[in-house]
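Complex shown without one protein chain; remaining protein chains in place.
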Amino acid sequence: MSTIDLTDPRAIDLASDAYDDLEWEGARLRVRDLRVAFSPDGVRRDVVRGVTFDLEPGRCVAIVGESGSGKSVTARALVGLAGHGSIVEADELQIHGADALGFGAGDWRRVRGREVGFVLQDALVSLDPLRSVGAEIDESLRVHGAGDRAKRGARVLELLERVGVPDPAVRARQRPDQLSGGLRQRALIASAIALDPDIVIADEPTTALDVTVQAQVLAQLELMKARGASILLISHDLSVVAQLADHILVMRAGEVVEQGPAEVLLSAPRHEYTRALVAAVPGADTRGTRLSPGHAPVPAGVPAPIDPVPVLTATGLVRRFRGPGGSVTTAVDGVSFELAAGETLGIVGESGSGKSTTAKLALGLDHLDAGTVTLHGEPWAPLPESKRRTRRRLVSVVDQDPLSSFDPRWNVGRILLDALPRDVRGAARGERVQELLGQVGLNQDVLGRFPLGLSGGQRQRVAIARALAPRPAVIVLDEAVSALDVTIQAQILDLLVDLQRSTGVSYLFISHDLGVISHLSDRVLVMKDGVVVEHGTPGDIFERPQHPYTRELIASIPAFDYPLTSGKA
Amino acid sequence: MTAVRESDVPTTAGRPPRRRPPVDLVASLVLLGVFALAASVPQVLATHDAFAVDYHAALQATSLSHWFGTDESGRDLYSRVVFGSRESLLIGLGAAGVGIVAAIVLGALAALGPKPVAVVIDRFVEVLFAFPALLMALLLISVAGPSALTQILAVGAGTAPGYARMVRGQILSAKRSGYVQAAVALGHSPARIVRAHILPNALRPLVAIFALSVGQSIVWASSLSFLGLGVAPPSPEWGALLDAGRAYIVQAGWLVVIPGLVIVALALAATTVGRHLQTGLEKGEK
Partner (left out) sequence: MTRISSGKTLALRIAGRAASAVVVLWGAVTVAFVAQLLLPGDRATVILNIRAGQPQERTPDELAPIIAQFGLDRPEIVQYLDYLRGIVTGDLGTSYQQFRPVSAIIGEQLGATVILSLTAITIAWLLMVAWVTLTAGRGPRVGAAASAVDVTAAGLPAYWLGIILLLVFALGLHWFPVIGGTGLSGLVLPAFTLAIPLAGFLSQATRTEFERSLQQPFVLTARLRGMGDTGVRLRHVLRHAILPAVTLTGWALGATLSGAVVVESIFSRPGIGSVLVGAVNSHDLPVVVGIVTLVAAFYVIANLLVDVGYTIVDPRLALV
């Protein structure tokens, strides 16, 4: 077991500088050739192989990978929670010098929370939604028998204060859903570090958070590291990892493809996959370049011709929602914009900014409380649906979650045929479907498959093909790449650029991701609380932000100065 | 992502077991097959004349010659159960059919009808749902008097409100689904969307619900018979067998226990098939 006696109640009372008292010298976590396999039905399936690293005091090791890379399983194996039916093997697995391979269930429970704190993503679901955050933090103390009720109560407030929660006495009594995203994520961190564990594992701690909140959480982790904590950061997001990590492991399909000091790995990645990951990060400086490897670079200096006549014009859009007890929320408040032919207009904002409602209003899929939308200069909304129906083919949509937008009983062929306008007849229908498949880079054999059997990238390609089917003038893309892994996102973004060039379609591109917006947009609207606070070219917005909120937003983007174009690859 | 759970605590594992038809499903289907056989050609399965009275053989316990024993008139209970299958199954199927059809009509109107109609129907279903199924059935029987037909209508009317709410919920959730919104965005007409997306998706689970309902309806119907409010003895309908056997609980418990067991077995078999259909349909969607 550990060399420090943490059953000593005094150890718990030691506050933020507790790490200095730990006498363990050398790596707090020592991992040599960690392997995780599952065999639920006797058939062994390896999910993690050959993970080796040391975690030293005051250092941050990051594991980067896309979904299915085994990064989360690795993290959980380190605290004995790899999962039901899992087999965890290693040449060495030491926590504070103790051989964790020999731990029983009781040993693991003593380690968790006390020696190793663990932070998951999204406190809204990672804290018990029915209990107050104070009770959750208190539980970390109570489980390990730390102090009596009053003492624990005081400690809870102290912890909340330490992670930067104002009014801890009030906040402790509130539930996660009553707290803002930033506060509840801090409360989650507080519950993980309640007993001052000197190892903190953070598994996607900023995923699903708004960028300003992400910046706060990263600052918190940075502070802990500065105080001497050892942090193991798990993330899919290279720009987040670049902020914090001293040492990076890149995982793919259960294997570490490359590891090294952060600076070296990010600026001179050796492995092809690492290079693809680095290149795939979109941003202002990637405009006009390819994000995904394997294609010829985009010919420079050929911007798509932008017709000055607006295709879609929104004027003074207002949408109010009535809450319980008669309260009224104005989700969209006087939003106006113009979208020219062949242009990409990006709308960026954090959750609750009204950007998705704006998209619905532009699509004529939601009721307008005030304002008008015109399409090719003719009325579009408000207009009775029956009058709008014949012109629906001019405006298409691609959502974040393509799966739910497909009828589960229909295969891809039927989905695409269904989207063709009626004036495409006979053999032309089949030919058009073939053409669409070609345009989005899908093979013939997906036609007979059901959306469920497709990968996330393939589904999004089908959704785009369906959107293209009626030859629209405008495609509304509502967080269309947000749920995708970064390399898949890169491919889809490249595809969108190609399609715009070949068809001249306009994009209304809605996203919370400033990098994606700056990569793709010709003009950008910044929304906050239903209002457009600033609009301009990406250059205006990202280089010379005027509005204080825009400045805060830009400042929150994790700096990622390792641009790699496919040209270098 | 790989599902991860605590290794030192066994929890439901993420991966499905090897593909083999589940034992309970096979057993249920076999059992339903036997019942279907008994209902269509009872003489093949029966060992005795189900109606032959023999007072010397009255109230005999189960034996090799009388597998289920005999009743107060010496009739072979096994053969009576076999000969009662047809009427019992017809009552169950009929009641389930009445219930489901009424539920589809009411549920579809409440979810898809023009606004005033939908509101009124929705309220009406809610009012009916406030009556427990058995009481609703009793109310009908007290007006129309006991008979097989009343029993079918009564049980159907009793179960319909619950299923109607289910149908309404299914249709509403299909209406709110992403694929319906996608179809609206493509400019498809409401009629086409209802026909192509909403009804097929909303009504598909009803195949499973019907199987569940047959099991439930047979139990309800037999409960009515047990109270003397269904098909009356000397019919070998299973509920009537229960009704007739009640008087002999102390001397001849099997007269109630065995027909009851038959009903339970049939209801469970129907329920099991229904549940497998249900999870099968859900899996098909995933």
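Per-chain numbering from 1; labels A and B assigned in written order.
We take it that contacts are C-beta pairs under 8 Å (C-beta built on N, C-alpha and C of every residue); 3 or more make two chains touch, one makes a residue touch a chain.
Just so you know, these numbers come straight off a predicted model, no measurement behind them.
Given the contact definition stated above, which residue among A:Q94, A:S191 or A:Q259 touches the chain not shown here?
In the full complex, the listed residue that touches the missing chain is A:S191.
For a quick check of understanding: of B:L128, B:V180 or B:L206, which residue touches the chain that isn't displayed?
B:L128
To test your reading of the contact rule: which positions on chain A touch the chain that is missing from view?
79, 81, 84, 105, 109-114, 117-118, 120-122, 125-131, 136, 139-140, 143-144, 175, 177-178, 188, 191-192, 194, 323-325, 327, 329
For chain B, enumerate the residues touching the unshown chain of the complex.
3-6, 9-13, 17, 24, 123-124, 126-128, 130-136, 138-145, 215-216, 219, 222-223, 226-229, 242, 249-250, 253, 256-257, 260-261, 263-264, 267-268, 271-272, 275
Throughout what follows, only the chains that are shown with their structure count from here on.
Centre to centre, by mean C-alpha position, how many angstrom separate chain A and chain B?
A distance of 47 Å separates the two centres.
Touching chain A in the complex: which residues of chain B?
Contacts found on chain B: 1-15, 17-18, 177-179, 181-189, 196-197, 200-201, 204, 284-286.
If we count contacts the way the header does, which residues on chain A are in touch with chain B in the complex?
It comes out as residues 38, 40-41, 47, 67-68, 70, 72-73, 76, 80-86, 88, 104-105, 108, 363, 365, 385, 388-393, 395-397, 399, 401, 403-409, 418-419, 452, 466, 470.
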